[in-house]
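All protein chains of the complex are present and in place, except for one that has been dropped.
For chain A:
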Amino acid sequence: MKDALLEVRDLRTVFETRAGRICAVDGVSVAVRRGECLGIVGESGSGKSVTFASVMGLVKAPGRIESGTIVFDGRDLRGLSPRQMRAVRGRDIAMTMQDALTALNPALSVGEQIAEVLEAHDETLPARGAARRKAIRKASIEMLGLVGIPSAETRLRQYPHEFSGGMRQRIMIAIALACRPKLLIADEPTTALDVTIQAQVLELISDIRAKLGMSVALITHDLGVVAEHCDRVMVMYAGQVVEEGPTTEVIGAPKHPYTQGLLASIPRPALRGQPIHPIEGQVPDLIGLAPQCRFYSRCTQRREACLAPVEMRAAGPAHNARCILIGGDEE
């Protein structure tokens, strides 16, 4: 894809567990363009987090990346040494986690947790001494201000538990953005929050994206969030991408039965009073999957041809889906 900041091709990440081999990410290709917001949706367990943990080089044992390429800003990340990868993390690619309460270190002050990332990456700081400390402090206060935390000077000394849930989420975003990364991976930034605060945090991410001109990979299981904030969207199911394309197309005219099901299952204010139809059944066990369409057991439109492997098919110029119903050559 032209103008891609991040381009992942055919990524396969597996976990060797006692129960068997889990292929959590199975041949995923994804691109994030410069300045865009890509939404990644899918039920819990579909491989969204593992995909982006792989990009960050943060897959921990018993997991490992088995194959695929990850190219960021022209560099092959899988070819980097651990030390080189550490220089990329936090500086070029930053990440926020689902729950800021557990992601922030309870034993370190908020000020230290912001300062250390500047300390690790910011080359514009004075080399050492009081000037450096002052510059770091100033930058930290600035970041807290940017994410809307009042009286930042005094709050730097406080610990995470002294802040509200929404504030903690903002602090985590401030930490992630401290070095002005080119790509922010926001893993379910609002799932742990109240509805009113959810909107504020998403607004904040959108604002800062515009201000800093960065790209965002927004992982969520809320299609409403995607509709409002994302340029493009990728739908994942059981470790695979099942549909991707411009948000308007994917949400306006979803091609994959799974995406259709997801859309039917969200309560929409405009359709108040109408029944919601959650998708029946469960995500299949990722151990020992058959080669068939992974959505087969839950699909209302399944047929015999779906028992063969199903590849991605073009549903539009930039719109693809993994379903035999597309392209008109189904049996």
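To be clear about the criterion, a contact is a pair of C-beta atoms (placed from the backbone, for glycine too) under 8 Å apart; a residue touches a chain by one contact, two chains touch by 3 or more; residues count from 1.
Here is the rule we use: contacts and distances are computed from a predicted model.
As stated in its UniProt record, the chain not included in the shown complex is "Peptide ABC transporter permease", which appears among "Peptide ABC transporter permease", "Sarcosine oxidase subunit delta", "Ion-translocating oxidoreductase complex subunit C" or "Fe-S cluster assembly protein SufD". Residue in contact with the omitted chain (choice from A:V14, A:I136, A:A152 or A:I175): A:I175.
Annotation: of A:A87, A:A131 or A:A210, A:A87 touches the absent chain (contact as defined above). Although one chain is not displayed, chain A still touches it through residues 56, 58, 60, 82, 86-91, 94-95, 97, 99, 102-108, 116-117, 120-121, 159, 161, 172, 175-176.
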